[in-house]
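My questions all concern the structure below.
A single protein chain has been omitted; all remaining protein chains appear in their positions.
Let's look at chain A:
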Amino acid sequence: MNLLTDTGVIFGRALRATLRSRTQLAFAMLQPVLFLALFGPLLTELDLGAGGSSWQVLVPGVLVQLTLLGGSFVGIGLLMDRNTGVLDRIRATPVSPLAPLLGRTLRDVVQLLAQSVVLVLLGLALGLRAPLGGVLLGLLLVGLLAAALSALSHGLAMRVRTVPEFAAVANTAAMPLMLLSGLLLPMTLAPGWLDGASRAVPLRYTVDAVREAFLGHYANGTVAAGVAVTVALAGLGLFAGALAFRRQPA
């Protein structure tokens, strides 16, 4: 009970911070918007081997890309709070030890979902056609992925000291993940070795499932695998984040 209330208090605090930095939010949206507006039209005449229109391939990819790039770096805010003593001040109160992690992660998921809705609407304006149920399933998967990445990023922020250190690790992890998961173009276009390598990247299953959902296919192996992998990833991310949040060893 206390955990819920405390998480709510931390969530509120984090959400207000986000709303104060609206320019930052807008800049975070700029890249995916440009991808849709300037890269999307290039694909409309191509056969991406997925069935459906190119928008049903690109919009899910852009959503997952935003989740990955946004989610990996959310820990920087926490690192700042650590270095300015804000986190110590909060943790010297009776607050449930996990609330600072869960409250922030929840804020990140809410923010990402709001951004995703904007992107889907923009997609619709540009020519995307997808069933509502599929879009909702896609958003659910994207939200779970956001929780996983955000919790991991916060865990990382508890284990490094400086922003450059953080950025080095986060970049090193995010870049190959992005390229290997077929976010912009599906891996079905890739040569065999690359397709094989990408099967080791959990994000690939998420993005493939979101694409299927956008095509209106719900009951197939791709969707099942995507849901399973994404749920497992969220569980693992939260677990790892929670471990890092237990009182610091040093």
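Operating definition for what follows: a contact is a pair of C-beta atoms (placed from the backbone, for glycine too) under 8 Å apart; a residue touches a chain by one contact, two chains touch by 3 or more; residues count from 1.
Heads up, the rule we're going with is that contacts and distances are computed from a predicted model.
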item: Chain not displayed: protein name in its UniProt record ("ABC transporter domain-containing protein", "ATP-binding cassette domain-containing protein", "Phthalate 4,5-dioxygenase oxygenase reductase subunit" or "Nitrite oxidoreductase, gamma subunit"); value: "ATP-binding cassette domain-containing protein"
item: Selected residue (touches chain absent from view) among A:N2, A:T188 or A:N220; value: A:N2
item: Contact residue for the chain not shown (choose from A:L36, A:L79 or A:V95); value: A:V95
item: Absent-chain contact - pick from A:T84, A:T188 or A:N220; value: A:T84
item: On chain A, residues whose C-beta touches the chain left out of the figure; value: 2, 5-6, 9, 12-13, 16-17, 20-21, 81, 83-86, 88-95, 247-250
